[in-house]
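Missing here is one protein chain; the remaining ones are kept as they sit in the complex.
First chain written, first letter: the chains are A and B, and each begins at residue 1.
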Amino acid sequence: MWVQKQRNIIDFTISSLNRRKGKNTALVLVYTLVVFLLASVMFFTQALKREASRVLRDAPELVVQRMSAGRHELVPKKYLAVVETIKGVSSVRGRLWGYYYDPVVGANYTIIVSEEAGHAPGDITVGSGVARARAAASSDIFVLRTYDGATIPFQIKNILPSDSELVSSDLIIMSEPDYRRVFGTAAGYFTDITLKVRNAKEVGTVASKIVSLLPDTRPITRREILRTYDSVFDWRGGLVVVILTGAVLAFIIVAWDKASGLSSDEKKEIGILKAVGWETSDVLLMKFWEGTVISLCSFLTGILLAYVHVFFTSAALFAPVLKGWSVLYPEFRLVPFLDPYQLATLFFLSVVPYTVATIVPSWHAATIDPDSVMRS
Amino acid sequence: MILHPAIIALLLSSGLMSILVVYASWYGFRIVRKWDLGSGSSAQLELERRTYLISTILAYVFGFQLFSLFLYVYTADSLCTLFTGAMCAAGTLNVNGYGYPVLIFKLVNFLLAGFWLIVNYADNRGYDYPLIRFKYFFLIGLAPLLVEETVLQTRYFLGLHANIITSCCGTLFSSTGPSVASDLSSFPAPAMKIAFVCSMSAVITSGIVFMWKGKGSYLLAAASAAALLVSLASLLSFIGPYIYELPTHHCPFCLLQKEYTYVGYPLYFALLSGTVTGMGTGLLTPFRKRSSLAGVVPGLQKKLAAISVFSFALFTLIIMYRLATSNLVM
Partner (left out) sequence: MSILQLKDISKIFNQGRHNEFIAVDNVSVAIEAGKVTVLRGPSGSGKTTLLSLAGCMARPTSGRILFGDRELTSLPERFLTEIRRAAFGFIFQQFNLVRGITALENVMLPAYPLGGSHDELKNRALELLDLFGIKARASSRSEWLSGGEAQRTAIARALINNPGVVIADEPTAHLDTRLSREFMDIVDRLKAQGKTVIIASHDPLVYEASVIDRVVSMRDGRIEGAGA
């Protein structure tokens, strides 16, 4: 019985929406656009966050850097020995990495030494961003300037695969002697120290021991890095959302305007409904279904479009803002990720304001006097 | 403050809802003062029209409170990675003194909005708006609670600052900073099991008795309230650990996650709906005597009692099933 009543009213609602296609189309378009924008931002930020955390999973548990006068300093070899004495610490390594500015393309590369890669002197591996910037391919010659102005030709052994672009796009991997040659880093010094802790719960304790033994260092845990990345992405995503509240506001005004600006035709129609026996609550129900149908259409379409936009075109519209300024943009496909939580947030950001904007106008419409029909 | 989209969503929508409720209670105030059903004046007609608006607003608020309760918990859960020691929502809510109070407010406001809708429904069935004054006094009382919830929620979120690397000198949070891991206190399991079984039997029995004999609605209401509290305590105490298959995992929020097949949702829905309808039954009893409601209220109460019984039974069944199939032996 109740179900049949809803079906009847929905029937009438849909036919009534169809009869006013022009007005409703404009509203649906704006609504869809708002959902699309918000959803794109959210999907993008979320996917990036997941990508970052996935990739950082392999980052070292604990990194120890040396600070001097608030600036990053090289770590002397003897620090490694000190760290090794701490209980629970395993595989202490000195890491060598630095930034190299390439004036030819105006880009910054990150040069790193990797023991696993086992490069022979003169061989390097470059990330795909670097290769693209210099139009280089495997086994090409790649020239770098040293700190004292000399030039060294390197040979590209291979190019890093694009799945890892997010972190490796700007990388150049070389052997230790080559690194020291390029940057002039003295033997016996490293950029920082990485280490593993046997028991994950002990990371904090180990970090504080390091600080007490080596007061001019700062240990950074992987969790802290992850948190910071999360925060930055959240913050950037949130910032865009805040900016978009302008769009949401405009949308609310459009919705409210459309809902309250009943044409005389519409008013007449409601008057007739009231006159032939529809109660105010029946008309309110009709308005509710109207809002639901419009919201549902716009919400689903907006989300679908956003999904395609973010995961098939890699967020073509947003990338510059959210990725940051850089000459080397990593090209990568985001892993599609959708969860009900995102949808719920989007619902609260779009459907709720729309509903609130239309409550009072709907009510105004529903309380039209049937009397008015008698004397028209 | 953390500029997370979900936080913006919650703050924005809570703000809008508060504005709506204050707007509604302003009209409620006018209705309480000027209502005169016998008069056919246009002022009276206008007031009668307004009541539709207020009912609509409250219906939306009710739905919103339910959703925002879950969204709030979900948001806290997803923010937990930003705070040292926070493993899930339980930790995030502990970050500052507002987290848990907001949750309690949301729960209470949901129940109150539900009660208001039940009273409203009954009032509309009477041909002379018998409960109108009571209803709008109730609304005027409810509004400040909703506003307070919004204020506290805002304060909570404003007071959240992620433990991130903020300066070049870095800060170590594990030892120097406070950790927000919360030990959710829990009651001893055997005693809680008994209490749980007792309270569920009590509420279901009193519900069935009421449906059959039409008496004992206050008992049903009290039993529902008790069932809510006992169930929440039980979830912390032994139900959680059984479902997580981990004796030390007491968090009531992790039930809502995918790993546990989202079992938290049907559980909490059932619990909340059972409580609202059970207590609502008792709420209507004082109004049975009004002439215009005499024919309406008993039937309505029976329906509410039925929903309550069904909800609590469902709740119990799901829990018994999960306990029976759990790999944990305590």
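Here is the rule we use: contacts are C-beta pairs under 8 Å (C-beta built on N, C-alpha and C of every residue); 3 or more make two chains touch, one makes a residue touch a chain.
Keep in mind that what you see is a predicted model, and the values were worked out from it rather than measured.
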{"item": "Omitted-chain contact residue, chosen from A:Arg7, A:Arg54 or A:Lys87", "value": "A:Arg7"}
{"item": "Chain A residues touching the omitted chain (full complex)", "value": "1-9, 11-12, 15, 19, 265, 268-269, 271-282, 369-371, 373-376"}
{"item": "Missing-partner contacts on chain B, residue numbers", "value": "37-38, 40-42, 45, 48, 124, 127-129"}
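The rule is short, and it goes like this: only the chains that are shown with their structure count from here on.
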{"item": "Mean-CA-position distance for chain B and chain A (Å)", "value": "33"}
{"item": "Complex contact set, residues of chain A against chain B", "value": "38, 41-42, 45, 67, 70-72, 203-205, 207-208, 211, 218-221, 223-228, 230-231, 234-235, 237-239, 241-242, 245, 280-281, 284, 341, 344-349, 352-353, 355-356, 359-360, 362-363, 366-367"}
{"item": "Complex contact set, residues of chain B against chain A", "value": "2-10, 12-13, 16-17, 20, 49, 52-53, 56-57, 60, 64, 67-68, 70-71, 74, 78, 81-82, 84, 162-165, 168-170, 172-175"}
